[in-house]
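All protein chains but one are shown in place.
For clarity, chains are labelled A, B and C in written order, and residue numbers in each chain start from 1.
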Amino acid sequence: MIEHKTQVRVRFAETDQMGVVYHSNYFVWFEIGRTSLLREAGLPYTKLEESGILLPVVTAQCDFLKSAKYDDVLTIHTRMEEKPRARIRLDYRVTNEKDEELATGFTIHSFIRRDGKPVRPPENFRNIMAPHFPD
Amino acid sequence: MIEHKTQVRVRFAETDQMGVVYHSNYFVWFEIGRTSLLREAGLPYTKLEESGILLPVVTAQCDFLKSAKYDDVLTIHTRMEEKPRARIRLDYRVTNEKDEELATGFTIHSFIRRDGKPVRPPENFRNIMAPHFPD
Amino acid sequence: MIEHKTQVRVRFAETDQMGVVYHSNYFVWFEIGRTSLLREAGLPYTKLEESGILLPVVTAQCDFLKSAKYDDVLTIHTRMEEKPRARIRLDYRVTNEKDEELATGFTIHSFIRRDGKPVRPPENFRNIMAPHFPD
Partner (left out) sequence: MIEHKTQVRVRFAETDQMGVVYHSNYFVWFEIGRTSLLREAGLPYTKLEESGILLPVVTAQCDFLKSAKYDDVLTIHTRMEEKPRARIRLDYRVTNEKDEELATGFTIHSFIRRDGKPVRPPENFRNIMAPHFPD
């Protein structure tokens, strides 16, 4: 298992006229969570892209439990529980400064080449992940 | 059941460096689908808000099947299958000009007052929906 | 001179907690105005890109006069007054259904190749524009 935490401060641009964060922004924060996890694991997404591998979102889901407000400092908790195979799944939790859970969700990704063809996880990705998922 | 179709043209701002639409924009299009459905049903969301009722997203999910490209004209198919109760569910399909299915998804919404308190669907909403969901 | 009008309906996602449209969205609408002008003139931006020419924004300015609200149907008036040379300038006005002026602004663009090198306006662009700017 790999776990990672990163923080974002809510931008004014992310609010809507309900006075809280517009819901689609959570998916942008999930992306920040997973790219931050990859960067810390030693494989920045930019490296993956340079090697010709993209990691598009196949499925995304979010349950919205409590509103995030402008200027809140939020923690995005990202977790990869299952050993990556043809697809990988990441789970997310978003909490605020009072440690209240605002949202939970997940994304599923496939590995593809620039031409759109699905591929197995590349070697640098497998090597980085292996120690976290002992058999 | 209520069904509705509306169209969007993909904006340059909605693309990302993979050369296709960034995934979180589909949730914005879903919002366009459901507000367009409500407007056509005779109850614009602005009216609902004026009566003090908000309809926040409780859950949002999307499966991404095929990429949308800049300048594509997409059709958002929105469908309410179940009679609205404390919560309502809307299902979406996004297709392109070749009638290819790009994404499918759903959102679940609750009715709340401005102070955040959950309420039953308001009368104007129930009246508008009733003919579409005969017992 | 070339003039063009196109419409957008304000999305919920485009509002902020002031209850009006977040200001940076006007620059996205300006982009819709100019790509719509190009499409109608017979040269969709996708065609320009296919020929290897990009038209990045060099300068963007907007004066915000009056707020746009959720669900408003706005008209984006786009105008190219000067014959395109190494750079082109487009002027914009955004009006609402009451014909109130909400914003005015402009953008300046250069023509570049994919490698970033500045180029003269391509021939297809010059041919399309010539009749609108007689000497």
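Note that in this section a contact is a pair of C-beta atoms (placed from the backbone, for glycine too) under 8 Å apart; a residue touches a chain by one contact, two chains touch by 3 or more.
Note that the structure is predicted; figures quoted are calculated from it, not measured.
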Missing-partner contacts on chain C, residue numbers: 18, 23-25, 27-28, 54, 56-64, 67, 116
Residue numbers in chain B that touch the chain omitted from display: 12-13, 15-20, 22, 24, 70
Contact set of chain A toward the excluded chain (per top definition): 11-13, 28, 31-32, 35, 39, 44-46, 70-71
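We take it that only the chains that are shown with their structure count from here on.
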Centre-to-centre distance between chain C and chain B (centres being mean Cα positions), rounded to whole Å: 28
Separation of chain A from chain B, taking each centre as the mean of its C-alpha atoms, in whole Å: 24
Chain A: positions in contact with at least two other chains: 18, 24
